[in-house]
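What you see is the complex with one protein chain gone and the rest in place.
What follows is chain A.
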Amino acid sequence: MSPVRRTLITLLAAGLLAGGCANDPSEGGGSGGNTIKVGILHSLSGTMAISEVTVRDSELLAIDEVNAAGGVLGKKLEPVVEDGASDWPTFAEKAQKLINEDKVATTFGGWTSASRKAMLPVFERNKALLWYPVQYEGLESSPYIFYTGATTNQQIVPALDYLKQQGKKSVFLVGSDYVFPRTANKIIKAYAAANGMTISGEEYTPLGTTEYSTIVNKLGQAKPDVVFNTLNGDSNVAFFKQLRSAGFTAQTMPTVSVSVAEEEVTGIGPANVAGHLVAWNYYQTTEGTTNSTFVKAYKAKYGADKVTSDPMEAGYNAVKLWAAAAAKAGSVDVDAVKKAAGGISLDLPEGKVTIDGENQHVYKTARIGLIQPDGQIKEVWNSGAPIKPDPYLKGYAWAAGLS
């Protein structure tokens, strides 16, 4: 075997290893009679750790607060934290472990749709509960998952309504190459066709791509009214840095992003992204005493320089909503909690949040925000009232062909 060929084979082997690695910080589980175990399952290592670590933090904060207020049914909550390691089979494996070995009452976890899709059959098979805290592409409604992030009609559709209202006629779609951006863009194209908007381009890049000059060049040639950005993770940093250094500003090439929150703005550098739009249901600046208390508590626990963001708030909400449902049910039994959950309404950082008992999503207010030079996001528009979740977009005639 020639040295070069051997080298290539070893490189290939290394690539396979990189895909399959996972660590295993198993925690011993003595089941005390005075505590209720709950699972927390996020990526604490690997490429998604960047986003998921903060959601774990806000969920732990919510558990602290529930415990400080006397716990659930007189028992304290005991979090069992597991690492999904940014690897989808690991998520399924750890979910199984939390359910079988730790016998947790419920689990809060996941970020990417791929991790949720990997965990879904595990929770359905074991008739266990998962609370999933991130906005996603919709078209799903598992009886064993509660979705506390936005579905498409609470984030993407309102964002399109806003753009239409602003007179934007042509849209360029830029996204990461996986299920969420591709599904979101299918919805955007159907909306555009029905509302007299044109799609002036559609580009996908593999997750983790850091080279965007060619796409920026294509944007410059297509000259769209607005760029709809569904890039995820690190790629956003490269995209916005390179968009700016190519001489575009938020005025000459406005973008609206659905996966860039306060946390990502810090990493991109506020100067690189100020003036661009984002669509979420919560910002650190959202008004209300519930939110200012949440922000204050989060900073007190994790540091004054920390920011809060939509997925973190949705994770925090999930814990609070589950605790309320268990209290109402008088039990942590899965079926009892599911039955009690419908109609539960709490005053949470984003405002009033109500569980829709039918599809197990929550009512959420849609908010369009403008990124400020200090890295905070200022709300420029909201839907006025919480929007009823509609994961299959049944209420929209133009969405009839989507599945």
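Keep in mind that, in the parts below, a contact is a pair of C-beta atoms (placed from the backbone, for glycine too) under 8 Å apart; a residue touches a chain by one contact, two chains touch by 3 or more; residues count from 1.
Everything below uses one rule, namely that contacts and distances are computed from a predicted model.
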Per UniProt record, missing subunit out of "Transcriptional regulator", "C-type cytochrome biogenesis protein CcsB", "Branched-chain amino acid ABC transporter permease" or "Ferredoxin" is "Branched-chain amino acid ABC transporter permease"
Check each of A:N100, A:N195, A:S213 or A:T252 against the chain that is not shown and name the one that touches it.
-> A:S213
Candidate in contact with the missing chain, chosen from A:D64, A:D161, A:D177 or A:D225 | A:D177
Of A:G46, A:G138, A:P224 or A:P254, the one touching the omitted chain in the full complex = A:G46
In the whole complex, what residues of chain A lie against the chain that is missing from view?
-> 2-8, 10-11, 13-15, 17-18, 21, 44-47, 49-54, 177, 202-206, 208-211, 213-215, 217-218, 220-221, 234-235, 237-238, 241-242, 244-247, 263-264, 266-269, 271
